[in-house]
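Take this structure, written in structure tokens, and hold onto it; I'll ask about it next.
For this view, one protein chain was removed and the others were kept in their places.
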């Protein structure tokens, strides 16, 4: 069955029908399609286009169809070209000709845009919960691992010591921004296309604000032409997914490195590791790698949809059918990645002795420069002095901390006996006590703020 | 000059220096860098690291450098590897060794992130104004062209008649969403990295909230590690630019088609047309094509930055230097496209007779189906009847409006004499009077809402 | 079942297992996996690792599994994490412990790379045939439509008249390049990873050249580490698909425009058109739009895989599992698009009167300039003269061909009586007789070359 063949004398070529069919993927919109149709039935009843009996019959029939979907008893027919057709066809089977009134004043253009927006709003709710759970895992690690020290890196070279808790939290805040973005885009998605017809608006006296209220949307779309062809919300969702994927990828990449034999800061649990078909010893971070790899795919999905949208003239074109698969795929990917990556993080072991002992003395070089600054030496000069000390220690083949006092003096007389205190990792940490720094007290304050963020949403 | 050579014995290979140099593009951050440095100077003075005299000297020196930039008198040296180095080098020339204290407790990592955020916030302000102006052009056309009728399209086939004003407004609302997105991302950008040092926070007692207030940021970043490596704001800006570009591209594409000999609905003014070196008759919409083409480039810029970000482990890596050129290019592109496309729209001529006469009768088919609906025929049946009428007219080789009454009756007895009234474009328009539709009164209401949107921001 | 759990004490988390599982998509490699395993069995038999009986048993078992797949009787188990595991598990069920010898000296890393390359080589063969068929459709149209004239466009403004045959052929040559690219990449794909083990090579005396010969590959990969992590062939395939998609998109876009009411040069057959659920009159080029839209998706797939690959250090990482879905999807898309777009083109009607009469006189302006050139006027001057004539005709409100002789003379005395002959579309066509031009004789020659290209591959 299709909804449009009146004027056609030939039938669609079978391969063309296969290309045209969206049912394989848009059947995921079933619940939203039924909900939208029930709301629409009430609206056209209000407008006098259905009598009470017809309304009851349609609503009841749609309820029955919803049940069939929920019980996985709904049977598609080969001739159903999309979910809208399938539902309308089944409604006809259940309630007879009255079903033919449901599409009055409505087009599949406004219908599918409504269904799809609803689906994204629902997915955003689920994803907010996943992100919240994920943030709780990070927060929990920040608390459990308090006191563990790791080398901090820039350019993946050791830079300054860090509290591991601070590092975990550095991955908490990107997710906080992701949550913020998702909430904002969900808000923008809640603008209702229904009642816009194919492009020009509906010819019946529909109260579209009531329709929006009934469906939980913030407001009806103000321009019918824009409403049926706008896919900003899908592009925004894919961008959100791509950027969220980038955050997961960066975290996964770091964890992969920390779990190498060479770094050895963490070990993943068996529940989140896999092995090799050839090499019996292997315990691989495959799941982190899949998380990392899938973020590339998410970037491509965004670029693909934008390329498709960019090529359209205004108004609805069938190219827009390419919008759904990437959105479904992106939501599925992230609904899987958050619990898996979260589970892997929650269950990994840390090796505090290993990570502390990995810290090499030169990471305290900034502290040495700051030592001079506190004695009134301009920082730029202090930086140069410490650089020369490091070079000198390398020339002499001794660790920086063992560079003789005379050598220090030769570089700058302000290097005095109290210099030794500078070579202390805990002191170095404690010095970075300004808001946002890695000093234990600052990290405690940061944890409190992060908790507040989670509680506010919980 | 570079800021880091103390520990090095060799010098940088010249090609490596060329690859490493960011000055060719980051010099655009000069104003922001100076502003950020002045704020930082006040903060370390507050923290007791500068005395009053040193502060005054630094602030004065920086003011002088700003003047030099504003008067295009600043001289770069080949050894300046980036804008931060250039400014600090020049400050040393102007005020001597006190300049060496400015970098105390600060890293280029937090410095450049601050500069770049400031730059984007400033660019967002300019772009908001451009968009507002562009919306005014569309609004103005909607008012000037009120009454002009065009065929509306879906699948670029004639679908239903539209008011041209409605069509112009369908391009107003995407820009409204773009403005909304830009405002939200600018808000998220106003989180201050300064005071986060290289990665671990600053070792001096800096009041970062005061710093944020002084620089007009909403709050200091809560995690130093995240603060120096977060480029979400740049990715968001590029996504905003890409999606805005898509909107411009879709509009440009439609205008290009409307200006063809075959459509003939509009003519661009000479001020926004170009010719051909070979074909003397040509008057080409090159500018619309460039607008359309550049939106592809913007999509690529977004995909490129995401691919770069995705590959990084957490913390600052030099790969992040790839963030600036695409952002600058995207801002430049849109700061040029808005006034040019806006100018082209403001000055084009419409051909109302041509666009009205282009409307073919079958676009009223939905009205014919609605005619039956109003007589109680279920829409689905009505749709089929009209489809058959169209097929019959094609078989007989007559326009639909000239199909004899007997033929209509043969299709459905509810087709009666009053059918003739349905064949009227103005009535068709008037019927679509629900909110968001193309009926004149609905479009008037839409114009009022659009005006309010513009006034609220003006 | 998995192939690696010996050293593990815990079991994989169920969601992690779901993320890790590649079976849902890599089962498409079944035929290639079985073929590769048979070849491998012969190679390790040759190396003395299997006796004759074991070899026969393994080959027979694999044949039986192949049958099961061909008859769709193969049963997967939930524990099969990928196609390799499923086949090896089933082989064990069929032939017992001897199956455990098949994986000797082999890793899933070299195995999957081999399977995937084989799959692409097979897909390339099918796609070459699709392209050849598609080129034949274009060639056939070029012959059937010989004599039909259309306006040629640049910037979608009428530029110069064209033979429709010439236009069809302008879409033949891009496909010829696509075929060339596909053949070259298939050649590069035929380099064999098998025998490279997990990364370091196999520890058994395998004759890898014989292995390559047996499997129809050109040569064994020269470096084991590169061999297991190289996915250039997948990226090349996706680029080929994306660029081929661009060609189809550009063709589809043009056909969509030519089928509008306003252009009216072509009408799609009912077998390749669809309708509207709301607007009974609509006959939409949905299939062309899907072709156009899917090319955006293909671009995204390419960008996505490149982003994933770009982020990897050398050697095999699990991120590479993201390589298969996009390749399968791209091949499926194009295996469907070619016959559908080809069918639409083969069955569309042209409207030669309409397209000829659409040509507006100014498209002959270049001919007018050339007229002056032939009288010795420098082209640049001639171009200006014709431009002024067009402007003058517009001022007088007359068609260019009706501009009075005195006006022409006033512009340039070389405009003489014989000018009238220039205003002839067929003469204009005939003048462009240099190789590659639109003159009938040149197009005939072009058709002959195109035929040769098709014959050479047929």
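As written, the chain order gives the labels A, B and C, with residue 1 at the start of each chain.
As a convention for this text, contacts are C-beta pairs under 8 Å (C-beta built on N, C-alpha and C of every residue); 3 or more make two chains touch, one makes a residue touch a chain.
The shown structure was predicted, so the numbers you read here are calculated from the model rather than taken from an experiment.
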Among C:104, C:267 or C:457, residue touching the chain not depicted: C:104
Sole residue of C:38, C:148 or C:446 that reaches the chain not shown, by the stated touch rule: C:446
Residue touching the undisplayed chain, where the options are A:21, A:365, A:414 or A:453: A:365
Candidate in contact with the missing chain, chosen from A:208, A:383 or A:412: A:383
Missing-partner contacts on chain A, residue numbers: 151, 153-160, 256-257, 259-263, 275-286, 289, 303, 306-307, 310-311, 358, 360, 362-363, 365-366, 368-369, 383-387, 389-390, 400
Hidden partner interface residues of chain C, rising order: 3-9, 49, 88, 97-105, 109, 152-156, 159-162, 166-167, 169-174, 177, 180-181, 184, 188, 195-206, 208-209, 220-230, 232, 235-236, 239, 242-243, 245-246, 249-251, 253-254, 257, 292, 295-296, 299-300, 302-303, 306-307, 309-318, 366-367, 370, 373, 378-381, 383-388, 390-391, 429, 431-439, 442, 446, 449-450
Interface residues of chain B (partner: the chain not displayed): 2-13, 15-16, 18-20, 84-85, 103, 106-109, 197-198, 249, 253, 269-284, 286-287, 289-311, 317-322, 325-326, 336-337, 339-340, 343-344
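FYI, only the chains that are shown with their structure count from here on.
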Chain A and chain B, separation of their C-alpha mean positions in angstrom: 23
Inter-chain centre distance, chain B versus chain C - centres from mean C-alpha coordinates, in Å: 33
Residues of chain C whose C-beta touches two or more other chains: 275-284, 286, 289, 303, 306-307, 310-311
